[in-house]
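Heads up, one of the protein chains got dropped from this complex, but the rest are sitting where they should.
Now for chain A:
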Amino acid sequence: MTRPIGRRAMLRAIGGGACLTVACSLAWPPRKASAAPGDRLNAMISVAGDGTVTVSAPPTEMGQGVHTLLVGLVAEELEIDPADARVQAAPVAPAFENRYYGTMVTGGSTSAIAWFEPFRIAGAAARHMLVAAAAERWGIDPTGCEAAAGRIRNRTSGDILPYGVLAAAASRLQPPTEVGLKPRSAWRVLGRPMRRHEGPQKLAGSAVFGIDLQVPGMLVGTIRHSPVIGGNLRSVDPGPAVRRVPSAQVVPLEDAVAVLAPSFWEASRALEALQPDWDPGPNAGLDSAAIGASLDAALGRRGALVAEHGDAAQADAEILKRLDLRFEVPLLAHAPLEPLSATVSIGPDGVDAWAPTQSQTAARDAIAARLGVPPAAVRIHTTLAGGSFGRNLQVAHMVETALTARAAGRPVKLIWSREEDLRHDFYRPPAATAITIGLDRDGRPVSWQQRLAVPDLRRAPAEIPADPPASVDPTAVEGAAPFPYDVSHHRLTWHDAGIPVPMGWWRSVGHSYNAWFVEHAFDIAARASGRDPVALRLAMLANRPRHAAVLRADRDLWPQPPAAGRFRGTALHASFGSIVAQSVEISMQGDRPVLHRATCAIDCGMALDPDATRAQMEGGMIFGLSAALYGEITVRNGRVQQQNFDQYRLLSLRDTPEIDVTIVDSDADLGGVGEAGVPPIAPALCNAILAATGRPTFRLPIHRRNG
């Protein structure tokens, strides 16, 4: 397989040093101009004189294993041992923009898909140039050279030259205009389980997360925002803070107050002493009931048509019975285990900002705009992220840190308390749906009409939604259409809901609720007709062979019927280019489900790192189970009520079922795996509860605080 580089991809080798550096960018539709620092910084791979290979990673490593994967892509083509490569976080530069978004961002489960080709091409080009340099040195044809394990061997003489020795000479050569990429059958790294690149440091406690950053002369700070969502700071008397901690510095911000001190503890104690005067703003009366009412009101409006296929009249003629179902999900917090943090140092030669950010370009531009400096003067340094799940796509806290550092005249590390993290998230939006399912005389759904109320994440939360909306917010409806099952008529409308709460992208975004709505409703319909839900799905997936294969693969993980007192539920959902089926077996203890075993089958085209794919499925299911069982952010008097993990519970080791994952290989395009494991587990669990008790779940979480 030879890849012409020519018009599709541009390779640059940056010569003149002892180091071979290669950059590759695939051509894609023109993007916004992005300030480019020196070419050397844009290098995706560099091979140093001592043979060290450094990979510059555009995506943020937040637990999904993307750094390991990038090393694997390079190692495969460059012919090195992955253990010999180093990874550094890439700076903001056009070469590192995610081509699906035209900006540097880690999201949408796109990292593997976006970088699968560029990093292999860069690796192959670097190898090509090292081979050419060796051939030149030996005075032979390049075909007489063989690259393996970081060295070039002369096939005739058996002589060996390590990459490091060749790097300087290679850097003076022209990059190739065409490179051959290995066929899948020749892979020795990809497609096999890889060892976590940064695994040892994480276990030794030496890995540097955002919260761990140390900059000479820095102060450590913490922050409190207006307790009422959307409120502002009127004034604050620093006296009480300084009396308690004499070294404390109080920095008032627009909607928050930050306190700086030599340590986080002193800053926290000083902050607690403050009695800021807050302007609560328009949301002082907001509560969860009002949010529910807004969803109801949205469902009652006209909405926008998202998808319709089939013939309503034909379906009507077939319908014997109709089911009207209404479901609702709450606001959710991301709650990564590492609380939000950023470190900013402002110096004469520019601004340095360190954070586990998922949005490097947006962070740079937002900081530059607020400080009034050119974007090129802001350098973003991405640290490891202690989880994130979408939380660090937001950059407001980085701007706050920059403003605080400017006010203090010193470098500042700002760490949010867990309480602040839960009370001031950009939450997963709440959503409600009304589904009318028409069943024919065999109890088979023939008509599926769904109204979906979700706030539009593209507009400011305080804006009044339009009816009908001018266009459909694609993330609000993702997963509700296309409808995979064969029906005579399907119709989906979307109804923008006005919820004045900051909201954002939460691992699997719209799929997180749409999978639950559709897949739990499906089982309710199947059971209402006395049909086996999995068999009925298979019967309605005749035109979706990949879906059906995944569902069967999951079913095959359960060779025995459930024992007495045990019940199973299954759900199927396609997201981010992957198809995932999951099942869970439970027993009931009173009205509480006890989870015994869960299974997962995934078709992601091919698993580039099967072990990482499995880990993402396991982790995604546990993430989804925490949300399904306990996840709920409630609001009273404009304030978020959950303050710590005792009120925002996560699944614990004790409650985690055994999990088995199987990977279904297909020749489909690469699918994402970071989010696709989350959506199906909530409906699978509610389907199991339905099987056990006959009771559907109409609201999540299953263990609700407020009845």
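In this text, contacts are C-beta pairs under 8 Å (C-beta built on N, C-alpha and C of every residue); 3 or more make two chains touch, one makes a residue touch a chain; residues count from 1.
One rule holds in what follows: contacts and distances are computed from a predicted model.
Trainee: What protein name does the UniProt record of the undisplayed chain give, "2-oxoacid:ferredoxin oxidoreductase subunit beta", "Septum site-determining protein MinD", "(2Fe-2S)-binding protein" or "Helicase Helix-turn-helix domain-containing protein"?
Mentor: For the chain missing from the view, the UniProt record says "(2Fe-2S)-binding protein".
Trainee: Please identify which residue in A:I160, A:A186 or A:L203 touches the non-displayed chain.
Mentor: Once the missing chain is taken into account, the touching residue is A:L203.
Trainee: Out of A:G387, A:P445 or A:P533, which is the one that touches the chain we can't see?
Mentor: Spelled out, the listed residue whose C-beta touches the missing chain is A:G387.
Trainee: Considering the complete complex, identify which of A:A57, A:A114, A:V228 or A:A335 is in touch with the unshown chain.
Mentor: The one listed residue touching the chain not shown is A:A335.
Trainee: List every residue of chain A that touches the chain not included in the displayed model.
Mentor: Given the touch definition above, chain A has residues 62-65, 193, 195-196, 198-200, 202-209, 211-212, 214, 220, 262-266, 335-339, 384-389, 415, 417-418, 611, 615, 618-623, 644-646, 650-654, 656, 658-659 touching the missing chain.
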